[in-house]
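Let's turn to subunit A:
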Amino acid sequence: MNIIISNASGDPIYMQILNQIRQSILSGELQAGDSLPSIRQLAKDLQVSVITTKRAYEELEKEQLIDSVVGKGCFVSGANKDFIREQRMKRLEEKLLEVIQDSKELNMSQQDVMEHLTLLFEEDQTS
Partner candidate 1 sequence: MLNLLRKDFIAAKTSLAMSILIFTIFCIFFMKKEMSMHFVGIITAFSTISSLTLNDTKNHNHHFLVTLPVSRKHIVQAKYVISLICIIIAVLASYIVHSLVKIAVPGYITVDYSMIDILVPIAIVLVLASVYLPLFYSLSEKGAPVLNVIFLCLFLIMADPVAQTIHRASLNGINYPLVYGSLCSTLILFAASCYVTVYLFTKKDL
Partner candidate 2 sequence: MNAIELRNLTKIYPQFTVNNVSLDVKRGYITGLIGPNGVGKSTLIKMMLGMVRPDSGSVKILGYDMPKQEIDIKQRIGIVSDDCFYYEDVSIRDMKRIIAPFYKKWNEQKFNRYLERFELSPKKKIGQLSKGMKIKFALAVALSHEAELLIMDEPTSGLDPVFRRELLDLLAEMMQDERNTIIFSTHITTDLDRIADYISFVNRGELVFSEPKDEVLDRYAIVKGDRQLLDSDIRKKFAGVRETAFGFEGLVEDRHAAEQLFGNYAVFEKASLEDIIYYNAKGGRVHA
């Protein structure tokens, strides 16, 4: 798993960590049961404050993406395949909404967008 912190980003650092770990879990790069680095280890590796990594982990726990076991560390939560799928769907929807927004700005009709999408699907399959 890679985590890249950008100081130029407008997002707070904890959010950047949160997003990237979430991404890794949702994409399946991190499997259920995989252990995550400890809060302090992650803070050391990223050279950020412990509070920052702690907050990122707390948010992940709230989203039920990870479980923290006292004395053992944090693990990718396994129980929640449907939930994770739901989460991923939600993200996809967000992206699609963005596409719709952009297409409006470009004066594209719904038809145009659909056609474009079909074209891209075909290209993806042939490649």
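If you want to know what made the cut, all candidates are chains of the complex that A comes from, given by their letters.
Just so it is clear, a contact is a pair of C-beta atoms (placed from the backbone, for glycine too) under 8 Å apart; a residue touches a chain by one contact, two chains touch by 3 or more; residues count from 1.
Worth saying up front: this structure is predicted, and the values here are computed from it rather than measured.
Chemist: Using the touch rule from the top, find which candidate among 1 or 2 meets subunit A in this complex.
Modeler: 2
Chemist: Residues of subunit A touching candidate 2 in their complex?
Modeler: Subunit A residues touching candidate 2: 12-14, 38, 40-41, 43-44, 47-52, 55.
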